[in-house]
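Removed from the display is one protein chain of the complex; every other protein chain stays in position.
To keep things simple, chains are lettered A and B as they appear, and every chain counts its residues starting from 1.
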């Protein structure tokens, strides 16, 4: 049973997501469809790319990941399908697929979706999710080889995540992502954290300086107390036990923070 | 594998939708259940009817569409099941199924759901979605013929969509639907748009008059610029590239707009 995942900024009120599922099931009735999320902020390509890079890696081999965050729909932007070591990725060529592709070792084959034989009968100019990406994903699930959908392409648009900048002993870091709990994921990867670090000195944009214990579970500190933790993404996260670091520290995606590590 | 879709105004926080799925899977374990949406505005029959009419048509033949937007639950309103050319529709007889039935060519058979043999053991007066509609849909998926559920009925309640009114060269139109992006779908069908039209003169209720280019993709205009487009529903849509026409023009479902087409 092939798995097709969907990741969009469509929300779940409108009929758009259901129409994509209807098209998939019409072409590949045995597909198992899994929603990654449809709550990406409208047109936020970086946010979608980060979520895809995180979630995609846990799926079984041969899963087909479809992403529709597509402000350029109907313009000259290409539609692409990409094969990596474990997965297929289908979506607009605007960078939204690129972080996940990179995390899975890079593209083994990328094609431009140009063969109308595999599109829905009549392709609208406003909804390629339903008319191009969903049917192509379903045909991939049916075993159609990537080459059938269009010519191979050498390049596609790649996003990059900002790297933390080292200044003396500190890092100028950035919040990549805030989750539903208000936990703030930074771009400081685990490998940058000294093994003897026990706390984090955090300097916020508004000048506040906080010393946060570097712990291994949220519940290691009292309710309402701030903490730093390596989270399930493998990044340094700023959090507050059972409260929101996002609100308390006025953080959000893109905000800068200064971080240094202490032995005590 | 039979497909059963669900469309309700229940939201996704409460246990109601899960209980419907539980009942379906208890009776028909092989059913594939697809959510159309559960975010219909509470009791908004017209909104649900429009979403169903749009989404239902993309599903494979024999799909069973269940709708529960049901302010009259427990009153004398009938519960019905209807067969059309391609689909089955199950829900309350309050008009919510009628636009989709009409779009699929009208009813071939309609019955009133009266046979308690196919209901959940004990039918509550407040939740026919779980106790009547879900089990009936699952039994249809199992191949039980429609006649088994109750007597055929000649008529059921039908909604009508307002038609645009022609006044000289202009149309007095209405917004049918606004989506998550703030795009405003009007009741002006594609067939009313002259083939040489290049722009739309739009008069809002507050007296503002705007000239919008009639384009084929959102990205045809700069970010933040307004546009008119034939959307994926086949209707004229008022939109703003990467912004919300709903907010900028103070539009919502039911609002009147005056529209005329220009060659330049």
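Everything that follows uses one rule, which is that a contact is a pair of C-beta atoms (placed from the backbone, for glycine too) under 8 Å apart; a residue touches a chain by one contact, two chains touch by 3 or more.
Please read these numbers as outputs of a predicted model, since none were measured by experiment.
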| item | value |
| --- | --- |
| Of B:15, B:152, B:194 or B:224, the residue in touch with the unshown chain | B:15 |
| Residue in contact with the excluded chain [from A:39, A:172 or A:203] | A:39 |
| Residues from chain A at the interface with the omitted partner, ascending | 1, 3, 5, 12, 32, 34-40, 51, 54-55, 58-60, 63, 179-181, 216-220, 229, 231-232, 237, 241-242 |
| Hidden partner interface residues of chain B, rising order | 10-16, 18-19, 21-23, 25-26, 29-30, 33, 42-43, 71-75, 77, 124-127, 130-131 |
